[in-house]
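I have placed the structure first, in the form of structure tokens, so that the comments after it can refer back to it.
Note that one protein chain is taken out, while the other chains of the complex remain in position.
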Amino acid sequence: MKETWKLRLTELKRTIRLVLSTPAGIAGTIIIIILLICAIFAPFLAPHDPYLVDVPNKLHPPNSENWFGTDIVGRDIFSRIIYGTRYSLAAGTIVVGIGALIGSIIGLLAAYPGGRKGEIIMRFTDIFLSFPTMLLAIALASTLGPSFFNSMIAISIVYWPKYARLIYGQTLSIRENDYIKFAEVLKLNNNTIRLRHIFPNCSSVLIVQSTLDFGDAMLFFAALSFVGLGAQPPAADWGAMLAFSRKYMMLSWWTAVFPGIAIFISVLAFNLIGDSIRDALDPRLRRLKAFKPMRLTWLGNFSKLLGK
Amino acid sequence: MDNIISIKNLKKYFPVESKTLFSKKRWNKAIDDVSLEIKKSEVVGIVGESGSGKTTLAKMILGLHKPTDGTIDFYSNGNNANDNKHNKNKINLSVVFQDPFSSLDPRMTIFDIVKESLVANNNFKKSIDYRETILKTLNSVGLSDEQMFRYPHEFSGGQRQRVAIARAIISKPFFIVFDEPTSGLDVSVQAQILNLLKDFKQQLEMSYIFISHNIGVIKYISTRIVIMYLGKIVEIANNDELFNNPLHPYTKRLLSAVPEIKTSKSGKRIEGILVRANSSIGDLSGETGSCVYFPYCPIRENICLEKTPDGFVFNEDHEVHCSIIGRYKN
Partner (left out) sequence: MGNSIINVRNLSVSFESYLGIAKVLDNINFSIEKNKWVGLAGESGCGKTVTAFSLLKLLPEAAIINSGEIIFEGEDILKKLRKELQNLRGGVISIVFQEPQSALNPSKKIGYNIIESIKVHQNIKGKEAKKIAIEMLRKVRIPQPEIRFSQYPHELSGGMQQRVCIAIALACRPSLLIADEFTTSLDVTIQQEILKLVMDLQKEANMSILFITHDLALISESCDDVIIMYAGQIMEKGKVNKLFENPLHPYTKLLLDAIPTISSKKEKLKSIDGFVPSLINPPQGCRFHTRCVNKIEGKCDMVFPKVYEMEEEHQVWCHLF
């Protein structure tokens, strides 16, 4: 229905406006946009070929030719950092995407209509949750064999129970509402009720959790790459770069510091924007006087543009 | 046959969590042997206090709970709608709930909310007219066209109840169950809603089951009234008959407890007597097959402890479940 899309668009504009009204939201958005641009336009932005080995040039500190210096085999670190955004963003998207998808399905199935079957599903989920996440991921990744693809699978498997729990909890409280009872009186089947009534009402919680987890997932992936189980060399991935630089960190600080900062900033950006989105979507905060939008000149005008 | 719903010996027991693994299984007898016949085009008002079972009864009629025992049969045009050869078990029911804030999906526009009800019951399947029908129905409950594409949170409680009513009537249901629809509303809004319902009933010839704890509201809207107490029906009578001639001691107690505005013009108050119980309620009732009102009844005798009273029918379909009063029948 045209009208429903118009409404959804207005809602979206409003959320964006709220997010861009806080310093955290603005900072997060800017960084993420930069990351996206780097990832998409990497070939145009990187001054050198990230895989070009140039041994005589190895371990040069940052200079006019190589802004971030070179690594042990002479590759330009700056270009590798830019290409690295692809791996990190891909990792975050895939892991959170799969984890949320599987987790949501399982959570929905378990919580509605509930009962014995639901309990069994949740106990099964609890088993997964009782493993220490890093160990489980490492164990799975090494069993499957070290590769980017396998590490994605491993981390997703570690991630889905969190979403299952989240959606399960949400569904339990949504289930008590009278509009669900009305749908039951209409004799709609369970799947229709789940998809039409329950899941959309979980969406805000899901969005917030996914955004916050994005950063976490990137970090996880970097950790796996660091121990050699994620992106394999010669991949220009930040975690792999860190692993590679371990031996030479002390003398050639640039080989470790720049990948490290890249990871840090990306994770921070997603955390900031996740917080911002959560505040923007929280129905209670919407009405509080405390949440008055800050006045920032040119950015404020930009956000007002969206408000129109 | 004029009946559209036939409830026979309905029971619904909920298990009560036992304190230890080994203690005897206890039951909360939400509905304990209830029988009721509902006819076409009537408004049956069900009154009771907390624990009376009226909400459970409503849910069972709507199919939200399965009976522990007993049957609920629906008849349309004299045929039992539960027969598989007919409408494949699909009886068109509708409901308006008490809480206007949780009865509408906050992520759907009111247009979509009403549309869902229409499409689910009538197999409209993208027919061109549904938009017209929805608009007309929303107008008839007092909402304007521009409000169609707004979300529930933009409306007040009274307006949301109107949406709930629109949603209920649009599918032209068999009958509508109203579960305390005006309890959360202001008096003036309540009046608007009740007037609306009265009008609809006349125009659309619908049957209603109206549940409330507010006896004034029940008196205003019902044609026949059922009084429930702790899972049992204690009295059933036509509207005027019940207020002119209440028979069961609990009915009298209930009616005497309703506050009234005292002016020189107000009518005589109904007197009801309460006997203070020595033990807490529920200790004696039910378990031993006695009358459920025994602890508070001013006219109780030994027979009330031994036997659960049958329903005695007096003139004009006035049914009372009391062993003592039943003696005077004849």
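Remarks
Letters are used for the chains, namely A and B, taken in the order the chains are written, and counting of residues starts over at 1 for each.
The rule we apply is simple: a residue touches a chain if its C-beta (ideal position, glycine included) is under 8 Å from a C-beta of that chain, and two chains touch if they have at least 3 such contacts.
Owing to the predicted nature of the structure, the values given are computational and were not obtained by experimental measurement.
Touching the missing chain, out of B:L204, B:A257 or B:V313, is residue B:A257. Considering the complete assembly, chain B touches the hidden chain via residues 49-50, 156, 186-192, 194-195, 198, 213-217, 219-220, 243, 253-269, 274.
One rule holds in what follows: only the chains that are shown with their structure count from here on.
Chain B has its Cα centroid 50 Å from the Cα centroid of chain A.
The touching residues of chain A, when paired with chain B in their complex, are 1, 3-4, 7, 176-179, 181-188, 196-197, 200-201, 203. Considering their complex, residues 62-64, 90, 93-95, 97-99, 102-107, 109, 111-113, 116-117, 120-121, 149, 151, 167 of chain B touch chain A.
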